[in-house]
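For this view, one protein chain was removed and the others were kept in their places.
Here is chain A:
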Amino acid sequence: MPATQTKKSLHKRHDDLAQANKQLEVLSGGIFADGELPTFAKKIKETNQFPLRPKKLEILQINVGYMCNQVCEHCHVDAGPDRKEIMTWETMEQCLEVIKNTGAHTLDLTGGAPEMNPNFRRFVEEASKAGIKDFIVRSNLTIIRANKKYYDLPEFFKKHNVHVVSSMPHWTRGKTDKQRGEGVFDKSIKALQELNAVGYGMPDSDLRLDLVYNPNGAYLPSDQAGMEKDFKKALMEDFGIQFHNLFAITNLPIARFLDYLIASENYEDYMYQLVEAYNPAAVANVMCTNTISISWDGWLYDCDFNQMLDLKVNSKVKHISEYNEDVLNDRNIIISQHCYGCTAGAGSSCQGTVA
């Protein structure tokens, strides 16, 4: 039986770390409590970047639910087939109202596997009418091959000019399956070939296909451009696959990745790596400065990570039902030690490096 079907989320296991406050305790305790490492707030104060404030809103990121067909080891969402948090059509309608009036140029749908939301297609159809410049769906690829009802997703994405951003941890089967579950590599390759077949990822195509790389353990990503070259060469030579860009994303010490760091006794070393790689230039462009994250139940957050830590925006406006962009943009961004993950080295965001 594939590993993806035997694993359970932290929530399902009733693990302590399924609770946001327990994760925040870890992130504020130990080496940060005794001053061995500076807190993120202290660090950004050194360069007068505290409090962190939003710039112009560019990206609306909507998490349509935590259900997923995979149970990846590093998942910061703690997503999986056993998660039942799914955005309702009522909340989607509230999101559509916001999408029609937003100043943001990018709409970014994420999950879980967003395609598993029963109203996903209806939502995409409606949202694509709003004229947003860049409409991203974060697809885990295997969903396209998971069930017959998803086989036509490449055509569906094409019809609505969706920008597909997909996780692909490595160009080798071993590394990919270890992180994402047995059989994931082969299914992902097949899905990429099907996306290519309808025009996604081809050099001159407007149908954007980007891949996301994140390290397969307790180390940081480096050299996004070099990794992109390697991915392109290997995927082309081995499978004839093409794609546009590779985003190298740092694993943040949250949820299942935090659980892994602690269980493998890598937590302290990893936090040291993040703090040592701190880059003040990346702070100016971290994604929380240009993004609003919306959860399946309509709450508003500075980013998807703060969503998972249940750190709602520090604003009078906290829910999609009372959405007001001007009020929201006048807020201080909530930070903790996980934020070091976005400011290490060349920085990290859902759009790759930032510095």
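One rule holds in what follows: contacts are C-beta pairs under 8 Å (C-beta built on N, C-alpha and C of every residue); 3 or more make two chains touch, one makes a residue touch a chain; residues count from 1.
The rule we apply is simple: contacts and distances are computed from a predicted model.
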item: Chain not present in the shown complex, as UniProt names it (candidates "Cytochrome ubiquinol oxidase subunit I", "ABC transporter permease", "Alkylhydroperoxidase/carboxymuconolactone decarboxylase family protein" or "UDP-glucose 4-epimerase"); value: "Alkylhydroperoxidase/carboxymuconolactone decarboxylase family protein"
item: Residue of A:Gly181, A:Gly201, A:Pro221 or A:Pro253 touching the missing chain in the full complex; value: A:Pro221
item: From A:Asp15, A:Asp152 or A:Asp230, residue that would touch the chain that is not displayed; value: A:Asp230
item: Listed residues A:Ser28, A:Thr47, A:Asn101 or A:Thr172, member touching the removed chain; value: A:Thr172
item: Where the missing chain touches chain A, by residue; value: 170, 172, 175, 215, 217, 219-223, 226-227, 230, 269, 272-273
